[in-house]
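Excluded from the complex is one protein chain; the other protein chains are retained at their positions.
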Amino acid sequence: MGYSGLLEWVKFNNPMDNAYYPYDVYNLPYDAGAKLWELLGGLLGWLINLLVPGNRLSTWLISDAVVNAFAIIFLAVILFAVGFVVNLTMIWEERKVLGRMMDRRGTKIGPLGYFQCLGDGLKTFMKENVAPADKDKKIYWWALSLVIGSSVLIACMVPLSHRWFVVDYSTGLLLIFGIFALAPFFILCAGWAQNNKYSLLGGIRAATLMISYEIPMLILLASVVLMAGSFNINDIVNAQFDTMWYIVPQFIGFIVFVVCAIAESERVPFDLAEAEAELVEGWQTEYAGMKWGLIMLGDYFRGYTACALIVILYLGGWMLPGIGATAVPELVFLLKIFAVFFIFIWARASLPRVRIDQILNIGWKRLMPLSVVNLCIVLLLKMGGVF
Amino acid sequence: MAMKYLKDEKPRKFRGTGVIKPLWTVLKHMFKTTIHRPVTILYPYEKEWVPDNYRGRPGLRFDRCVGCGICVRMCPTTCIKLVDVEDDDGNTVKRPQVNVGRCMMCGYCAEYCPMDAMTTTPDYELAEFTREDLVYGPRRLHFEMTTEMMEVPMEEHLPSNVAKGIMDKPVAFYNTDKPVLSKEDCIGCSKCEKVCPTNAIKMVVIGQNERGRDIKIPEIDNSKCICCENCVLNCPKDALHIEEVL
Partner (left out) sequence: MMKGPELDKMWITMGPQHPFSHGLWTLRVQVDGEIVVDAEPEIGYLHRGWEKECENRIYPKIIPMADRLCYSASMTWSHLYCKVVEEALDVELPDRARYLRVVADEICRIQSHLMWLAAVGTDLGNLTVFLWCLREREFFLDLNVRLCGQRLTTNYPRIGGVRNDMPYYFERDCMRAVERFEKALWEIIAITDESSLFVNRMKGTGILTREQVANLGITGPAMRGTGVDFDIRRDDPYAAYGEIDFEVPVLKDGDSYSRFRVRIEEMFQSCEIIRQAMAKLETIPKTHPYRIKVPRAVPEGTHVTRIEDPRGEGLMYLVSDGTDKPYRLKVRSPVFVNVSAAKPLVMGARVADIPAVMAMIDMCLGETDR
């Protein structure tokens, strides 16, 4: 037992040396969590050791396992918190920019109207929890939870930089796409379970739409992966730093991906699943109160994920051309996300909702061939040795 | 005169280019509105300017009112009622009371008021906690800054004048239309004298009947008459009627 002074209790070890460290590379939130625990747990252990010298609790408190457990929980909380705050900022951005485009003021509560979302959240939270009597109870609740849960899950999986991630880079992209594609099924179930004709139509529409827009998206993902030569997000970002942002060679792909991303996150030109003009709220009709609030939040989480994917695949991720990763690559990444989200808002302000047959026409007859064209361009460039 | 939109007077460069034009227009608009002040008015804090002739709740100038009841009769929603109040000298007089909760703000009371006592006011913030609070008594109807525009002048032209080519002699019905007595029906009950708000009617003795009592008929002072029809409506024998001048 060599612990004598305070400094030996609080040593700020390198988290990579931790025996249970779950990743191969450095992770900033994990490191922050580990350091925080070393401070708290070390102080606690030192105090206990002062009172009862030589006990085993003190050493257990700063053991690798406890540090790791705390760091993992801290990682989860901090990732969700950051995702949540980024979402609130995106909602705020949407309301403000939309207001300007429509010649009105947008939100007004708090500094520049930032706290309006909190107020709205509080309002939906205080609503009565109404559910239809003849619902299919199990599916009603499970589908809802899974829609929201999967949305939040993928949003938290988005890496903000080379040091801010939750799953390994090599599998992250596929995992995000996989869970992204799960939502239509849950939405269809949710639309069925509510025992409401509007929500049934909305659910069917959502499923049709999302399934048909998955395919061009995956083809585009394939072309980006082909160009970068790796499924690893880190590699894709680094490859873009080494050559150029993929928006330049794959401009068609970028446009198609933005359209698909808007459709996947059910935003206005393609929000026919909740088309409030004809299907009151679409598949969300019978989800009242905070359920609806959470669905809205989940929608924005999906929008955030879609923006993040665009930034990773086409806009160079957290790197800046010529500079590389700055001191705070996370901030660069978030700023890029807000810039991409501006395109979403812009489309929402200027375009009307598209009809279901037109949307499928666009999806299968326009976007699908365009994405294949994009893939061919990538193939040609790759074979020509440009990349 | 040509069509402006259907004939494509303005060249439309972006026609058929999908969504580029709307996207561009909205972006341009965003920059424009970011520089300019938004058109939205933050209502409780800022208020829109309303002109003097805005038809809000009715107002009453107590000292001008004679309690003739034209407003009561002209009100489409019958929200005006004559109530007894004390005037400044302590006498009990009849003055209009308005149930603003029922008022449709048509402005007829101000338009038809012969004394310009009823006015419209630009006061439109009328919310109260109870329905009883919405009943505005004669004193509460007072509005501080009554201007000429709020009196709603009635400027009708007589068709006979217009036919003669006289175009600048506006009149109002309360200046031209007068009650006329058909003497054979009158029983001399002098009810008209009592109900006349301007004391324009005086009963005069025109003779004596076979029993030696006075025969009285109303004599109408047309300069004082405001054509309120109270005498006509209260006459038990329908001996009075309004003669319209056209």
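A and B label the chains in the order they appear, each numbered from 1.
Criterion: a residue touches a chain if its C-beta (ideal position, glycine included) is under 8 Å from a C-beta of that chain, and two chains touch if they have at least 3 such contacts.
Since we're looking at a predicted model, the values are computed, not measured.
Chemist: Using the touch definition from the header, name the shown chains in contact with the chain that isn't displayed.
Modeler: Displayed chains contacted by the hidden chain, ordered by label: A, B.
Chemist: Which of these, B:85, B:171 or B:215, touches the one chain of the complex that we don't see?
Modeler: Of the listed residues, the one touching the omitted chain is B:171.
Chemist: Determine which one of A:272, A:297, A:311 or A:337 touches the chain that has been left out.
Modeler: That would be A:272, which touches the missing chain.
Chemist: Looking beyond the chains shown, say which of A:215, A:290 or A:356 touches the absent one.
Modeler: Result: among the candidates, A:356 touches the missing chain.
Chemist: Contacts of subunit B with the missing chain: which residues?
Modeler: 1-6, 10, 12, 14-19, 21-22, 25-26, 29, 39, 50-51, 53-55, 74, 76, 104-108, 111, 120, 149, 152-153, 155-159, 162, 167-168, 170-171, 173, 176, 244-246
Chemist: Going by the touch rule given at the top, which residues of subunit A touch the chain that is not shown?
Modeler: 98, 101-104, 197-198, 201, 268-269, 271-272, 275-280, 349-358
Everything below uses one rule, namely that only the chains that are shown with their structure count from here on.
Chemist: What does subunit B use to touch subunit A in their complex?
Modeler: Residues 19, 22-23, 25-27, 29-30, 33-34, 38-40, 42.
Chemist: Hey, which residues of subunit A end up touching subunit B in the complex?
Modeler: 97, 99-101, 103-105, 108, 346-347, 349-351
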